[in-house]
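Left out: one protein chain. Kept in place: all the others.
Letters are used for the chains, namely A, B and C, taken in the order the chains are written, and counting of residues starts over at 1 for each.
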Amino acid sequence: MTTATMSTVSTITPLLGRAKLKPNDLKSDIKPIWCPGCGDFGVLSAFYKAVSDLGIPPEMAVIASGIGCSGRFPAFVEAYGFHGVHGRVLSLATGIKMANPELLVCAVGGDGDAFSIGAGHFPHAARRNVDICYIVMDNEIYGLTKGQVSPTSPQGLGPKFAPYGEIKAAKSTPYGNTDAPINPIAMALAYGATYVARGFSSKPKEVTELIKHGLTHKGFAFIQIYSPCVTFYDTYDHYKEVTKPLPADHDTHDKMAAMRYAYDSEHLYLGEYYIEDRPSMAENLKGLRAKSGSEFSMDALMERFKG
Amino acid sequence: MTTATMSTVSTITPLLGRAKLKPNDLKSDIKPIWCPGCGDFGVLSAFYKAVSDLGIPPEMAVIASGIGCSGRFPAFVEAYGFHGVHGRVLSLATGIKMANPELLVCAVGGDGDAFSIGAGHFPHAARRNVDICYIVMDNEIYGLTKGQVSPTSPQGLGPKFAPYGEIKAAKSTPYGNTDAPINPIAMALAYGATYVARGFSSKPKEVTELIKHGLTHKGFAFIQIYSPCVTFYDTYDHYKEVTKPLPADHDTHDKMAAMRYAYDSEHLYLGEYYIEDRPSMAENLKGLRAKSGSEFSMDALMERFKG
Amino acid sequence: MATSNGQNGSHDLVLRVGGDSAAGGIVATGEIFAYMASLAGLEVYTTRTIPAEIKGGHVMYQMRAALEPLTAQGDEVDVLLAYDEETYERYSTLLKPGGVLVYNSNDVKLNVKSEGRRHVGIPMHDIAKSLSFARGYNMVAVGALVKLFGMDMDLARRGIERRFGGSKRAAETVTVNIAALERGYQYIEEQLGKDSPFQLPQRTDEREGRMVISGNQALSMGIIAADCKFMAGYPITPASEIMEFLAGEFPKIGGTVIQAEDEIAACGMALGASFSGVRSMTATSGPGLALMIEMLGHASMTETPLVIVDVQRAGPSTGMPTKVSQGDLRLACYGGNDDGPRIVVAATTVEDCFYLMPHAFNLTEKYQTPVIFMSDQDMAVRVQTIAPFDLSRVVYEGRERYEPSANGHGPYQRYLDTPSGVSPMSVPGQPGGQYTAEGLEHYASGAPVFSVEMHTNNMRKRARKLDAALEYIERHQLWEEFGDAQSEIGIIGWGSTIGPVREAIQSLADDGMTVHVFYPKVLMPLPEKQLTAFLKNKKTVIVPEMNFSGQLAEMLQAKFLRPFTKLNRYGGVPFATREIVDAVRAAHQL
Partner (left out) sequence: MATSNGQNGSHDLVLRVGGDSAAGGIVATGEIFAYMASLAGLEVYTTRTIPAEIKGGHVMYQMRAALEPLTAQGDEVDVLLAYDEETYERYSTLLKPGGVLVYNSNDVKLNVKSEGRRHVGIPMHDIAKSLSFARGYNMVAVGALVKLFGMDMDLARRGIERRFGGSKRAAETVTVNIAALERGYQYIEEQLGKDSPFQLPQRTDEREGRMVISGNQALSMGIIAADCKFMAGYPITPASEIMEFLAGEFPKIGGTVIQAEDEIAACGMALGASFSGVRSMTATSGPGLALMIEMLGHASMTETPLVIVDVQRAGPSTGMPTKVSQGDLRLACYGGNDDGPRIVVAATTVEDCFYLMPHAFNLTEKYQTPVIFMSDQDMAVRVQTIAPFDLSRVVYEGRERYEPSANGHGPYQRYLDTPSGVSPMSVPGQPGGQYTAEGLEHYASGAPVFSVEMHTNNMRKRARKLDAALEYIERHQLWEEFGDAQSEIGIIGWGSTIGPVREAIQSLADDGMTVHVFYPKVLMPLPEKQLTAFLKNKKTVIVPEMNFSGQLAEMLQAKFLRPFTKLNRYGGVPFATREIVDAVRAAHQL
C-alpha cells in the first residue's frame, strides 16, 4: 500500500491532528444493534481507529448513510450523522460537503444501498470527484430485510446453492439467483473514482489504513469492504480463502492494471487498486466562484430587467 | 466488424425474415418533430433499414423509450411503442420482454435519460443480460430541455468554452461544466453487457449493421450512437475528425482490449467493442421454471396451511 | 379455565409469550401453541411484535384461541408466559383477574401480590441445563403449559416436528426439543399432581380442515388466483414476503418474478409486462409507494393496467418498519402530479387479502387504470384461522381487447373516446394493433397533442372510467355493512380495523347499545350511493383509523359536508376492542 494520497491537498488537511481522542472516545452512547459476529463491527472499530489516528475533532466529522444493517453505522460514532433513506447517501453526503467543505464527510452503507437502489448516484459522485470517502460494507446480501440477494450475490445463490458461504435465507430466489453479480471495483474505475480500494472486515489493520487514506484523499474515495453477514450469508471462510493483498509492485496509477486485478478469476485482491490526482468538486466549485467575479448587488440585478 | 452474434440462439431468431417490408413501410403516420439536421434522423433511418433487412413483422416489435428528443423515437416507427417517463426505459423494456419473450424489444433514449436519471438501471439490465437492444442517442447534451449539460458533456463546457463543437446554450453551466464526463463504453463493459458497440449517426451503413447485430444478439446489447444536436451543441465536425473504426484485428471477445480502446485518448472508436455469449435473462428464467417443477395446484397450496 | 376475553362474549383464551429475542425461541413457543390449538380444531388469531434491533431485543407473541372465528387479537390476557423480567413488567397489568402467570423463576423476581391471578414459577433455565440443552428452556415452558391446560402431548410433539422438522439436522433437533417438552410437563405434574388446573375451550363438532395463514400469504395466493403471471418487486418490510412467496410458485405456472434494483424499476417492469398483455403487479410498503408515484401517474396517463400492493407500515419516512399504520391512504388516492385517476382498494381481513385480489386485477384490467391494493403490517404478518378459499368465488373479468374487424377501417385508435371512457386495447403481437403508449397528452391515436380541447376531453375521459367502475363495485358489493341499520350511531372505516369493530359491536349489544357499520373495500371511487343511504339517519359517525390525521375521515367530510368523529391511533399497534367500545359508548351518551 502506498501512502501517496496522504500528501495531496485534501480539504480536510486542516483538521488533521486537531483532536487527541482514543478510538473508544469515538463511540457514541448508542450500542451497535448488529448480530454478534457481523462484519460491520470490524469496520466500525477500524473507523474509530482511523479517525482517532487522524486526530479529527468529532464535531467536524459527518457520517451519512442509507438504510440497511450497515446503514445504522453513523449513530454508533460520536460525530454528526445523517441516517438517510435507502440508496441516497451519496446525494446527502455531496450536499453536506459542498455546503461546508471544511467538514470531513464520510458516506457508508451496504451493497444493496450502494449498488442496487443507489446505483444511479455512484457514477456521478465519482465523476464529480466529490470530496468524500464512500465505504461500502459488502456482505453480498440484504441483511436488514432478512436475506434476499443483492447485486453482489453470486449467480445461482439460493437455499440449495451457496457457492461461497452458508446461506440461511435467499427467500426471493428459492430456485437460485438468475442475475450475474456486478464488479464494484471495475465499476468505480470505469466511473472515474480517484481512489479505489478493497478491504475485508477481518483484516482490521489493513482496513484502518484504507479508511485513513480514503478519508484524507482529495476527491472521491471508494472503499469496498467485505463484511460478512453471519446471520444470512456467512462468507467468512470463503473470503479468508480467496482474498489476497494486491502485489506490492502494483502501480496504483495504472487504471488498466487495476481493471485486470478487478477481473482476476482466482483471487479477490485487497488493497489500493487505483489512485489519481485530479481536481476535486470542491476545487472546481471554487473555480466557478473565481470565474464569476465576486461583484454582486441586488440593485444591479434588478437593473437588468429595467428598460 | 464480425457477424458472430448473428448465429447465436437469440429469442428473436424465429422472427427473422417473417416480414417483407421496405424501410419506408416502417414509418408510422407521425412525422418526426426533430430539428432539421438532428442526428436522430440518421439513427431512425438506420433503424428502419435494420428492421426491414431482418424482416421482423411490425406487430412483433416493441420500442420503448424515456423522455428527451430521442425519446420521441418509438412513435415514428410502425411498431408497438411505449413512451415512458424519464430514465426508466430499461425497466419497461425488461418487463415487456420477460412477459413475452417472443417479441423483439428495443429500448432507445438520450444520454441524459440513460446515464443521468437512468443510470441506476443500466448496470442491472446489463448484468441480468436481459434480451433487449439498448440504443442511446448520445448528443452530449440535454436536447429537449434546451441545452443543459449531460453526463457525457465535456468538462468545462459552457457558453464560453465548447472544446468539441458549437454550443448554443449550456445555461446551467454559465461558467463551465465542473463535472468530468463518464465513459459509456467502459461502463457497459464493467457492467457485464454482452454486446457493446458505438456508432455515429452520420455513418448510416455502419449504424444499420450495429443495430442489426444488437437486435439479434442473445442478451443485452448496448449501442452508443453519437447523434449530434444541431440546435444546442453541434458536434458534427468534431466527430468526423476524431471518430475512427476499431482496428480490424480487434478481438471482440477480449474485454481488456475493449477497455483500452474505450479509454483511448486520441480517438473515439466506432464499431463493436465486445461480444460475449452467456446465458440471457430469458434463458435463466426458463431455467427457474424447469427447476421449480411444473406441479401446481391451488388445493395443494392451501393444504400447506392446514393442520 | 375457558374464559371470555375482550368484549367478545365467546369462550376463548389469550396466551401471550414474551422474552428477549436474543435468547431465541420466544416466537417459536407461540407458534407451536397456535399450531396445537389449530390441530385441536380451534380458531386462532395471533399477533406479534418484531424487535427494533437486528438481533436481540424484546419480542412478544400472542395467540388467541376460541371455538368461534375471531376478528381481533384480544385486549387482555388469560395466560402470560414471561421468559424474563421485562415481559413481566410490560404486560402483567394486562393479565385478567383469574388469569395465570407462568414465569421463568430463574429470571423473573416477583415482588407484587397476585391480586387474584395465579402465579406459576418454573426454573426453566435450570431444567434446560439439566438436560444439557440450554436453548431448550422454551420447550420446558411449552411442556409445562401443556400440562397446566391438560392438552394433548401428541399435539405438542407434532407441533415441534412441524416447527423444527425438514432441515438437515432436523431429527436431532426434534429429539432434544421433545425431551425438554416432556421435562416441563413432568415438572408441573410433580408440583401440582395429575389434574390440570386450567382448560382450553373444547371443540366437539367436526369441521373441515381450516387454514392457519397470514395476510401476506393469503394475498399472495389471491394474486395467483387472479391469474396474475408477472411480479416485480424490491424487498421491503413488511411486503417482502409477497415477492418471496410468488418466487416459489410463479415459476411452476409459467409466471415470472423479478427482484428489481429498486421500486421504480419494479413498477416499470410490471407496467411493461402489463403492456405485453400479462396481468402484472408489484408489492411494496410506504417508502416504496412514494418512489412509484411518478410511474403510477404514467400508468394512469397511458391507461395501462397495473396493481400495486401497499402493505402499510408506520411512517413518515423510514419510521417504524415493523409497526402497523394506515397512513398511506392519501398517498394512494392523491399521490400524483396533476389528476391521474386510480382505483384504491383495501382489504379488511385476511380472507379479503385473498378474495379482493382478483377484483383488484379485474378493476385494473377493465378500467385500464392503476389499482392500489392496501394492506397493513399487522394483517400481513399475523396468522389466523380461516376457511379454505372457495375458488368458485373468484371471478375473472378482463381487458376489453381491440378487435380490428369490429373497429371498421382506419388505423387503430388506442385512446378512442367512448361513453365509459374505456378504449379497446391491443397487445403486442396482434397485427394491426400497433400503437405507442403515450405519457404526453395525445389524440385518440396516441399521437401527442397539446390542445385545450384534447386535454380537457381526455381529462374527462380518463376520470369517467372511475364512474364506470362503480358499476363493478356495486355488482360485486365491494363493501361490508353490518350492525343495526336503525342505529343513529355509525362507524365508517377501512382496512383491518374492521376486526376490533366487529368484536366491539357484539359486546356493545350485550350492553344494549347499537351501532351501524360500513366498510368500503374500494376507497377511490367511494360507493357514494351506499354511503349516502347509510348516512341518512346518522347522528354521529365514528371513523377509526390507524393514522394521525384521519385520512378517510377527511375524504368523507369533503364529500358529504358533514362532521365525522375521528378516532385516531398512531402508536404502531392495532386498535384495542375496548377503544372502539368506548368511542361508541361516548357517542351514545352525546
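Note that in this section a residue touches a chain if its C-beta (ideal position, glycine included) is under 8 Å from a C-beta of that chain, and two chains touch if they have at least 3 such contacts.
Fair warning: this is a prediction, and the values are worked out from it, not measured in the lab.
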Given the contact definition stated above, which residue among C:328, C:365 or C:503 touches the chain not shown here? C:328
From B:15, B:67, B:180 or B:288, residue that would touch the chain that is not displayed: B:67
Touch residues of chain A, complete complex, unshown partner: 28-30, 57-60, 62, 64, 67, 72, 74-75, 78-85, 88, 90-100, 102-103, 120-121, 123-124, 285, 288-289, 291-296, 298, 301-302, 305-307
Residue positions on chain B contacting the omitted chain are 33-36, 67, 69, 72, 83, 85-87, 116-117, 119, 142-146, 148-149, 151, 171-175, 231
Hidden partner chain, residues of chain C it touches: 52, 285-287, 289-291, 293-294, 297-298, 300-302, 312, 314-323, 325, 327-328, 330-331, 334-340, 439-441, 448-453, 455-456, 459-460, 463, 547-549, 551, 554-555, 557-559, 561-563, 570-573
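Here, only the chains that are shown with their structure count from here on.
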Nearest whole angstrom, what separates the Cα centre of chain A from the Cα centre of chain C? 38
Averaged over CA atoms, how far is the centre of chain A from the centre of chain B? Could you give it in whole Å? 30
At least two other chains touched by the same residue of chain B: list those residues. 120-121, 123-124, 285, 288, 291-292
Of all the residues in chain C, which ones touch at least 2 other chains? 248, 251, 261-262
